[in-house]
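Of the protein chains in this complex, one is absent; all others appear in place.
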Amino acid sequence: FYKFVMIINDFSFKCHNSLKETSLSSRSMASKTPVGFIGLGNMGTPMAKNLLRNGYPVIATDVFPESCKELQDTGAQVVDSPAEVAEKADRIITMLPSSPNVIEVYTGPNGILKKVKKGTLLIDSSTIDPAVSKEMAVAAEKMGAVFMDAPVSGGVGAASLAKLTFMVGGVEEEYHAAQELLTCMGANVVYCGQVGTGQAAKICNNMLLAIGMIGTAETMNLGIRLGLDPKLLAKILNMSSGRCWSSDTYNPVPGVMEGVPSANNYQGGFGTTLMAKDLGLAQNTATNTKTPVPLGSLAHQIYRVMCSRGYANKDFSSVFQFLREEEGQ
Amino acid sequence: FYKFVMIINDFSFKCHNSLKETSLSSRSMASKTPVGFIGLGNMGTPMAKNLLRNGYPVIATDVFPESCKELQDTGAQVVDSPAEVAEKADRIITMLPSSPNVIEVYTGPNGILKKVKKGTLLIDSSTIDPAVSKEMAVAAEKMGAVFMDAPVSGGVGAASLAKLTFMVGGVEEEYHAAQELLTCMGANVVYCGQVGTGQAAKICNNMLLAIGMIGTAETMNLGIRLGLDPKLLAKILNMSSGRCWSSDTYNPVPGVMEGVPSANNYQGGFGTTLMAKDLGLAQNTATNTKTPVPLGSLAHQIYRVMCSRGYANKDFSSVFQFLREEEGQ
Amino acid sequence: FYKFVMIINDFSFKCHNSLKETSLSSRSMASKTPVGFIGLGNMGTPMAKNLLRNGYPVIATDVFPESCKELQDTGAQVVDSPAEVAEKADRIITMLPSSPNVIEVYTGPNGILKKVKKGTLLIDSSTIDPAVSKEMAVAAEKMGAVFMDAPVSGGVGAASLAKLTFMVGGVEEEYHAAQELLTCMGANVVYCGQVGTGQAAKICNNMLLAIGMIGTAETMNLGIRLGLDPKLLAKILNMSSGRCWSSDTYNPVPGVMEGVPSANNYQGGFGTTLMAKDLGLAQNTATNTKTPVPLGSLAHQIYRVMCSRGYANKDFSSVFQFLREEEGQ
Partner (left out) sequence: FYKFVMIINDFSFKCHNSLKETSLSSRSMASKTPVGFIGLGNMGTPMAKNLLRNGYPVIATDVFPESCKELQDTGAQVVDSPAEVAEKADRIITMLPSSPNVIEVYTGPNGILKKVKKGTLLIDSSTIDPAVSKEMAVAAEKMGAVFMDAPVSGGVGAASLAKLTFMVGGVEEEYHAAQELLTCMGANVVYCGQVGTGQAAKICNNMLLAIGMIGTAETMNLGIRLGLDPKLLAKILNMSSGRCWSSDTYNPVPGVMEGVPSANNYQGGFGTTLMAKDLGLAQNTATNTKTPVPLGSLAHQIYRVMCSRGYANKDFSSVFQFLREEEGQ
């Protein structure tokens, strides 16, 4: 989701010419040894290409042969299974759609952990339930490997341009080794704490984002019905305590801002389906930790209903359109 | 509510030495003619004092004699009823607790409109339903007077220091006449449009504020339960798309920021009762205009429950405390 | 709303041949003296006709001449204003769309109270805010008249067949006099308490009805997605603690029951717009009495959104359809 821009101090030293490499652990010292990459979807493919571009040999696999083919043509070595990747690489990145895929790829019959070498660094950039990240970390540790979660902010564009933001959870001593690879694929890398906190940070941000967006849509709609000019209302909110990212950077009302999805019929941006997925993760996580999240929960329900009413592929700011449609239209 | 700071271009020219006075309408030209003031509560009294301080004779009244006494001691003339104020002043400011009080003071048996002179400027700074503002404007117009709504942001402190923000709705030609008086009591005056839009702007801002605050409280609580450090989480949110005023300026989690109510056991600030009142206005307004406001509505309910569970007089950021209390405690 | 059937002990003695008439007050003793009727809409017209059918002379008025014409043809005397009705009848029934209409008809310049005779019985069958009912009662009392609220359950069909249910609020001593007239128009008359409690009872019932209906729709939808047969699920719920009127009498899932709107593409029944109106009243009432109603409030929002998404004129059980539409459709 390309609008999730973090201005955190820029860690993006160029991997291939950094003098600091020599100070890294033995694993990362050998920085041009192969890196495994599992999950070659819309996000994974450009990420893996950026590793290649930075001079890393890539050993890759995916369940879809055509995805493998594309990366093979760019110079990667393609193998048959996660287990085989684990035999050939001691640093592996996974980028998968959801928790069950992660469980399968790590602990399945042909999974990474069947063949993983001691000391291997496993970085999962999927967005999944933090509880699953923790389970994977425990399973990896039993085999002598290290697991970190590193979900991304930023969409396909950011992935291609190596402008992703990574939020990383895991043992602190291994963070630098992870950072070396992640900075080849992203502009910002933030260390969040123990395993699972990378997922937690992403889920939390997106939940608050959804709440702010729906709140902004409701507020703008109410103000307009009460006779306020939308631009003036946005200006007042943005100078006041109602201000939020959705009101001042990504306003959902057509005509208020340029260069945002609301100015382009809610095309592009961050799809309602994806937001609903992340809110589902937030909901599951909150349920499992017995944390009350009344607005987060209602936001989830609203995006869920929108998915079934024709908004699945529109940007999530289209909630303004969903709420405002006039009676009788 | 003192944190509602608007940085809009500063209109606060000193009234008593402004050369522009001569260019104003006949009513405001006579700028040192008496100004009426009705409603001498915690907010009204310091506001009226600022008019006196700026050299305006003040004709005041209130249902509580002791409030009248205090202002009388500062130099105001106290009279018995709104009608009597209307006989003696052609510019009148009202600052009352709720819609029924406003209706009574304007249209009651001893109300302003019983004795109002043609051309009188009536400025209501109460926070009420915009529909009532519109009714008052119609009633005033029938008597040849002009009504404007000008609710304030900022609390007692801001009222004393003449640092309030006024959001003004009414006929544009009369705006400058209103501005002359309001700038004696506030630092910012924003013209919002037709009658009622001042109220609308305030209600909208506070609804989005409440949503952002509860959303921030839920999110911080969830993140903490998932193992994130609260300060780090706030930092990540504030650099990301989850950012809002409640996360970056008024964070509800003790220990994250200084100088905010969460750092002081939720004392001071903007009370939960007052927020519940404003959300009630937003709800009524939304209901009456058939505008869906699902999150605003739920925010209202949450603050309503909090009022009955011991949080009535705590700052509205105490929703964090309300939601987080551990099971079994 | 014809499905709102009350099986309360049947008060429906035939007015015209009741021996009890002689025991009633002087006003109702003269039972064939004229009855005023104001508001000749879809509901009011058949109600007034039932009074005529029972031998009461009717003095009627309405803002729409064509409505007056229809009743005139049936034998009513039509006059020009509510005030004129009040001059000619000492028992008056009003049946109006909303609070502002009631205020106008009672307290407006040509309103009932301008000409009302001492001792007149005023019965308002409109569904409005109970606070307005109380205001009207106070205003009537000042003129020496008696006001009662008596909103109805049952739709146009029930109105025609004199099968309405009336929920009556007002001074208990006057209840029998009201009952005499109401039993000519309805099958059940329930005394609820002081003025406003008739409205309160109706609003409360409809709020719980809406909650039960949406809850049933969500539950049936969830069960179906989990592989349960809808009829079996309904049967299980109806024998268990999930049972409610919406699950056992008015099930919203097509194919589960016959003779209900869900069996007829959600035509007929009680329209979503009307439910949204009643929930708006419940919301306003709750807001004004500071009563938390989280589910009632969310139910209101859901029906409000439905109104703007094409469900305005479908039966309110169509919330099942609103929630279930599959992704991608």
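Just so it is clear, A, B and C label the chains in written order, and each chain counts residues from 1 on its own.
FYI, a residue touches a chain if its C-beta (ideal position, glycine included) is under 8 Å from a C-beta of that chain, and two chains touch if they have at least 3 such contacts.
All of these numbers come straight from a predicted model, not from anything done at the bench.
Across C:Gly111, C:Gly223, C:Pro261 or C:Gly280, the residue that sits in touch with the chain not pictured is C:Gly223.
In the complete complex, the residue from C:Met207, C:Val260 or C:Ala276 that touches the missing chain is C:Met207.
Of the listed residues A:Val102, A:Ala178, A:Leu274 or A:Cys307, the one in contact with the hidden chain in the full complex is A:Cys307.
Contact with the undisplayed chain is limited, among A:Pro57, A:Pro254, A:Pro292 or A:Gly310, to A:Pro292. The chain not shown here touches subunit B at positions 273, 298, 305, 307-309, 312, 322-329. Against the chain not displayed here, subunit C makes contact via residues 1, 3-8, 130, 153, 165, 167, 190, 192-194, 196-197, 199-201, 203-209, 211-212, 214-216, 218-223, 225-229, 232-233, 236-237, 239-247, 249-250, 282, 285-286, 289-296, 298-299, 302, 323, 327.
Seen across the whole complex, the unshown chain contacts subunit A at 276, 280, 283-284, 287-288, 290-294, 297-298, 300-302, 304-305, 307-308.
By definition in this document, only the chains that are shown with their structure count from here on.
Between the two copies, subunit A and subunit C, the C-alpha superposition involves a rotation of 180 degrees in steps of 5. At the interface between subunit A and subunit B, over half of the residue numbers appear on both sides, which makes the contact a same-residue one.
Separating the centre of subunit A from that of subunit B, both taken as means of CA atoms, is a distance of 41 Å. Contact with two or more other chains is made by residues 290-294, 298, 302 of subunit B.
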